[in-house]
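Complex shown without one protein chain; remaining protein chains in place.
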Amino acid sequence: MKVLTPKGEQLELLTVNMGPSHPATHGTLRVFCALDGETIVASMCEMGYLHRGFEKMVEQGTYTMVLPYTDRLNYCSAMMNNIGFCKAVEKMFAVTVPERCVVLRVILCELSRIIDHLVCVGANLVDLGALTNFWYFFNPREAVYKIWEKLCGARLTNTVTRIGGFYRDTYPGFEDDVRAVLVQIEGAIKDVRGLIEHNKIFLDRTRDVCVVSKEDAISWGWTGPCLRASGVDHDIRKQEPYYGYDTYAWDTVIGTKGDTYDRIMIRIFEMLESISITRQALDRLKPGPINTNDARLTLPDRNRVYHDMEALINSFKLIYEGVRPPPGECYDATEAANGELGFFIVSDGGTNPYRIKARPPCLTQFAAFGPMTEGTMIADAFGTLGSINIIAGELDR
Amino acid sequence: MSAPHIDTPTIPSAAPGIPLAKDALLALVRERIEVEPDPSDRWDLTVVVASGRLRDLMRFLRDDPRLRMDVLLDIAGVDYLAFPGHRDARFAVVYLLKSLAFNHRIKVKVRVEEEALEIPSIHDCWKIADWMERECWDQLGIVFKGHPNLKRLLNHHQFVGHPLRKDYPCQKRQKLTVNDPMVDQLQLRLRQLGYTVLSEGEIHAPAVRGGTPGEVVGTGDKGMQDPDLTTGTQVGDMKRSVL
Partner (left out) sequence: MTFKPVPAPVAAEVSLGDAFITTRVDAFINWGRRNSLWPFPFGTACCAIEFMGVVSSVFDLSRFGSELVRFSPRQADLLIVAGTVTYKQAPVLKRIYEQMPEPKWVISAGACATSGGFYDCYCTVPGIDEIIPVDIYIAGCPPRPEAFIEALVQLQAKIDGEAGKEQKVVGV
């Protein structure tokens, strides 16, 4: 493609199409760019290759039937999506879940955040050519999946929460398993930090690459680790605390520059914070009920169902119709591994959601990817793509 | 062993800010622009604004030092066609905003009549609004007037209709034959950056696949130049069999 530059020079640009099925684009992203040598001059991104109609499908079933769909938004940390959606519906009912449920949700959220970051950083380092870290990170991740299997039977897509509580309580020995896996994760993080922190190749390829300023990050609507990497101190767990996150001792991790290095390191340090939160939560985990006793949300006790007509009707209604939030429009957000995961729910008072709009954290980051990589080398651009952690499931919904 | 330019690994964050109460927020907005609270939001604050004042309101919300709603979280379109007892305009667009400084949130709602499916674009207020408006147009067919590149975001370029409308059947499938070459989009971007396109060259697809069938060069595969092979998806039950 022949072009005239803004300065009036004639330039021959090479147009290159990457994706949607390219190893560097993580599956389903497409980047179409014009190159001058190896430098990207202009780049346009296309998404939607995994658009599978989340928002249309959830209108077809009941609120409980939405839960498996939320699993498949960010499939690297499915439980956080479950919990985010349940929290939004619980807000509509104005119910509070019991203490054990809250603490358990914190533990599952933080473990999910850790495995999400493990995949993100591990895959990102593979993009940069460092394969060993991937194996180091995937071993503790498999150990977490062992816990998920014991907890609910599924590895990846768990659907473990229910509106108003949980599908079931934990198994005996859950606390010990989690404590053991935390030690394993700490070991893996130590190994990986040892490999990358003083590695010249890693530092040269990530430092000062694709710097995103504070102002740009905010204008692009970034949230979560990427926003914090640009130096904005914002974490919903701190700023609008839910599930008692303000009562745990932990710090938000913030970067100073907003380059690829910061975005990777933030995730590594956040894992350490999450480990600390999980340990504190495990200490608080006391036996007790895991479901709210609100009859609009929770199935009645089986013994009562067999002997009490009202309980029987309640059970039938909940199973056949599901929950019925009051009519209205509600938005609620949680801090997921990638940033603010929000659900905007419109209820008409019926059994099926009238409209659910998921607010995926990585849409905002992928929208910025084209402009932020203009002016960098093409190889660095794809190192950056890993660092903003695009999960196609929630990007395209 | 702290990371070189994350000065210390963790920096203690500021105490949680105190968000303004719903009423105080509404009063502040009403000082400048005529808005109505939306009764359907029982939990937080949604203000309904006329589409003519939308851009003023958004700028005011973003820049006012007492509000500073600096993050546009999402743009959600709603089709009220099947909403029981709904009398108002068929569509609504809801803008979700939050403030990083004060931690308060607000939703801005604009009602859109089916006959005049047009509201002003705010792509110049937030960079992210560009893609969010594209998604809203793609899914619901609401036109954002003044948007520089209102193309489909989630559905493919041969898609007809808007799937999130309540009268679009859930299982009405639409097939795609050839992917969008996107050359026009790249040229648009180059022009935005101040370049002048003199001639269109060849499109290179290294090590792949996808994208621009029929235009791929340099892959050494003559078969790909064959128009019969590049017509895209042929649908039918194709079972592998052995003669």
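Here the chain labels run A and B in written order, and each chain numbers its own residues starting at 1.
In this text, contacts are C-beta pairs under 8 Å (C-beta built on N, C-alpha and C of every residue); 3 or more make two chains touch, one makes a residue touch a chain.
Keep in mind that what you see is a predicted model, and the values were worked out from it rather than measured.
For the chain that is not shown, the touched chains among those present are A, B, taking the whole complex. Which of B:Ala24, B:Ala116, B:Cys170 or B:Leu198 touches the hidden chain is settled by the complete complex: it is B:Cys170.
Only one residue from A:Glu12, A:Glu38 or A:Glu142 touches the chain missing from this view: A:Glu142. From the set A:Lys2, A:Arg155 or A:Arg302, the residue in touch with the chain omitted from the display is A:Arg155, counting the whole complex. The chain that is not drawn here is touched, among residues A:Gly48, A:Pro325 or A:Gly342, by A:Gly48. Although one chain is not displayed, its contacts with chain B can still be listed: residues 154-156, 163, 168-179, 207-211, 213, 221, 223-224, 229-230, 232-243. Within the complete assembly, residues 20-23, 27-28, 48-53, 56-57, 68-69, 72, 75-76, 119, 123, 134-135, 138-139, 141-142, 145, 155-157, 392-393 of chain A touch the chain that is not shown.
Convention: only the chains that are shown with their structure count from here on.
Chain centres here are Cα averages; for chain A and chain B they lie 20 Å apart. Listing the residues of chain A that touch chain B in their complex gives 1-6, 10, 12-22, 30, 32-34, 41-44, 46-48, 51, 53, 55-57, 59-60, 91-92, 193, 197, 203, 207, 216, 218-221, 223, 232-235, 238-241, 246, 251-257, 261-262, 265-266, 269, 272-273, 326-331, 333, 340, 342, 344, 346, 348-350, 354-355, 357, 359, 363-364, 367-368, 370-371, 374, 396-397. Those residues of chain B that touch chain A in the complex are listed here as 1, 3-7, 9-14, 16-17, 19, 38, 40-44, 46, 70-74, 76, 78-79, 82-84, 94, 96, 100, 103, 105, 107, 126-128, 130-132, 135, 139, 152-156, 163-164, 170, 180, 182-183, 185-186, 188-190, 193-212.
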